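Encoded as structure tokens, the structure appears first; notes follow it.
As you look at this complex, bear in mind that one protein chain is not there, while each of the others sits in place.
Our next item is subunit A:
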Amino acid sequence: MSEMEEEDFVPPLPTQHEPTTSAKPLLQSVLSRNLPPKHGNPGKSTMATNTLTPLLWNQFFDEKRELHIGEDVFTVYLKGSRGPIFYLLHGGGYSGLTWACFAKSLCDQIECRIVAPDLRGHGASHSEDEEDLSVSRQVRDIADIFDKLFEKDQGDVSVCVIGHSMGGALAVHVVHEKVLKANVVGLIVIDVVEGTAMESLSGMVHFLNSRPPTFSSYENAIKFCLKSAMTRNSTAARISMPSQLREITENQLTWRIDLAKTEPHWRGWFEGLSSKFLDCSPPKLLALAGVDRFDRDLTIAQMQGKFQTCLLPKVGHCVQEDSPENLADEIARFAVRFRFATSKVGMVPSVFPERRPF
């Protein structure tokens, strides 16, 4: 019965405030006040299927490529063939598949290419040194992956870097140090703020220890994920959770990466993050799950209009899994507004069973 509210850094706060995005009109929120909240992925949940079987990458992405860089093999998920590149960096413990639902939503709305790698020590990537998750090492990895994929474009591509949690910190470093040989047109950070992150580092070890060390099946792991509110969206859990685990034996699954061992690198990820973020020149967007997650520097900078924020209601820390459509909506609008992407033809609102909600 212990409903463990999982948050990587900050315990969740009640998100029942007046929606600040124009996504849900006042009329709708007033009318649905007394009704139970809608499921995160209405199209799927109104169907009879209540199964929690794992989903495969090819239902969301076009290609799963393995890149050999030195002694390391990095797995990258790709989608789309034209348009600006969205370089999606996942958070600590996750994998490129955390972006699956989001990538699908985003490609429906704008013409773009998606690149979602599995970072060192995560998902299906295999590297010689899986414990060196320092900022410098990971920034180099990210740059190498990008070079390998787009070397023939000679730097003539636009890329928007998006990162969640640890990936968000890495995204800031990547853009700040200008390691990508491309035209960086946007930097989007999801739910990571230096001040609040640093404060919660001490609680992280305790939290990691309180997760079950093993699971007997993928379904059980997915069930745990949903019950502990790591993710509130069952489809996202079904595609993302399996990639966070690895098999020891046939009936034993454990976490892919022992995050506790990466502790020495945590401070390095977040130190100086706010100032580096504000220092970057491309247009910036900070997507947060709650307004209380701002620290002092960012609050001031936001009031000065140095970056755009968007608050997504009713999501936990893993925003791209909890509410992929809303996030895709926000980011598509950001991209169109800053004119580095064009929206796709035919955004048709949804209908029952099979089709996507608007």
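As a working rule, contacts are C-beta pairs under 8 Å (C-beta built on N, C-alpha and C of every residue); 3 or more make two chains touch, one makes a residue touch a chain; residues count from 1.
By our rule, contacts and distances are computed from a predicted model.
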UniProt protein name of the chain not shown, from "Serine/threonine-protein phosphatase 2A 55 kDa regulatory subunit B", "Electron transfer flavoprotein subunit beta", "RNA polymerase II transcription factor SIII, subunit A" or "Mic1 domain-containing protein": "Serine/threonine-protein phosphatase 2A 55 kDa regulatory subunit B"
Hidden partner chain, touching residue among A:L97, A:L208 or A:C310: A:C310
Footprint left on subunit A by the chain that the document does not show: 18, 20-22, 25-28, 30-35, 38-39, 42-43, 45-46, 305, 308-310, 333, 337, 343, 345-352, 357-358
